[in-house]
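Every protein chain of the complex appears in place save one, which is left out.
Entry: chain A
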């Protein structure tokens, strides 16, 4: 008994020291001393005799650490949301604090590491989907040697972390490990909202499949509907939903406790009601700019959302048997039909493209033609946009037309991909 209470006493003392340090003015020195104290804390927790107390101490130390870390970052009103355009999860800000204490380039190195990790995940997924090791390596080099993600990560954009999380989710699903997939999925939805669209194809994949004989026997519509709904209530799907939901809710609760309403607003609600009227790739940009303050603004926003929603539902149902393809289509449709579209969004579906390409029966010439068409669409938009922003010409109409053209090009490319997609991997057709 006495050893337990003395261990508790030691831990209490360490926590008090930590609290003192975090109120220290010299944050750099404090951070280094905190590191030592946290190490001692961990040791104390490990050496405590009884299991119950160990569990309790670990849990309470974690929450204590979290709330004290909030002091570190909440000191003098410091929150990542003090920067007026910080619209992401505080987890990203926390991950990047070594930028201040260690070295300026830590963040960029982290993003580059995630890029390479994404390439490795692509390789593993391709192997699981039936490609030979050699072919899988060639296709994962489409991401690893691609200058676009290289450029984006080294400039300091955090998209690669999300790419790694989404690919990790897909790998776990391919390897039939729904728990791991659920944890990564919850984390990725916390970081950015768009992976929420993957929920429907994942649910359709995890539900109990109907056997052919059962399908033929059922002719009564209501019974078929009930069976359909009932097929969603199986163990794997409920496990996935609860783990993913649990991870998401835990993170949300933690950050709401630390940063309050501002966290909810900046990380989630802002993106849902976002009305950025400045020029961007979206076909809706000029329409939303002209109607920003009129009474039609709400209904037009809804009218812009309906095609997106319809296409996402159809894509889920039509391709849920091939999860990687379904996710690729989901993201490409989401980005192309979104009310705001900037070039960093393209990375969201580009990281899934190497998973789709091995199954395409397009020749290399056709593939390169589609790629050039995609770049041409961007170039046609960038011309008038440059003249508007940097030369002061009124090229709004041209930008609007270029945005519409870009949408048409994106749809054409997607239709080509859908038409030439085969479930069994195709070999690359050499010219």
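The criterion applied here is as follows: a contact is a pair of C-beta atoms (placed from the backbone, for glycine too) under 8 Å apart; a residue touches a chain by one contact, two chains touch by 3 or more; residues count from 1.
Quick note on the criterion: contacts and distances are computed from a predicted model.
One chain of the assembly is not displayed; among "6-phosphofructo-2-kinase domain-containing protein", "Succinate dehydrogenase complex assembly factor 1", "Phosphatidylinositol-glycan biosynthesis class X protein" or "Vacuolar protein sorting-associated protein 35", its UniProt protein name is "Phosphatidylinositol-glycan biosynthesis class X protein".
Interface note: of A:105, A:226 or A:408, the residue touching the hidden chain in the full complex is A:408.
Considering A:136, A:152, A:189 or A:287, the position touching the chain not shown turns out to be A:287 (whole complex). When the missing chain is restored to the complex, the residue among A:260, A:307 or A:379 that touches it is A:307.
Across the entire complex, the residue among A:81, A:143 or A:337 in touch with the chain not shown is A:337. Checked against the full complex, the candidates A:150, A:258 or A:418 give a single residue touching the omitted chain, namely A:418.
The chain not shown here is touched by just one of A:143, A:185, A:240 or A:319, and that residue is A:319. If you put the missing chain back, the residues of chain A touching it would be 83-85, 276-278, 283-284, 286-287, 289-294, 296, 300, 303-304, 307, 310-311, 314-315, 317-319, 321-322, 329, 333, 337, 388-397, 400, 404, 407-408, 411, 414-415, 418-419, 421, 423.
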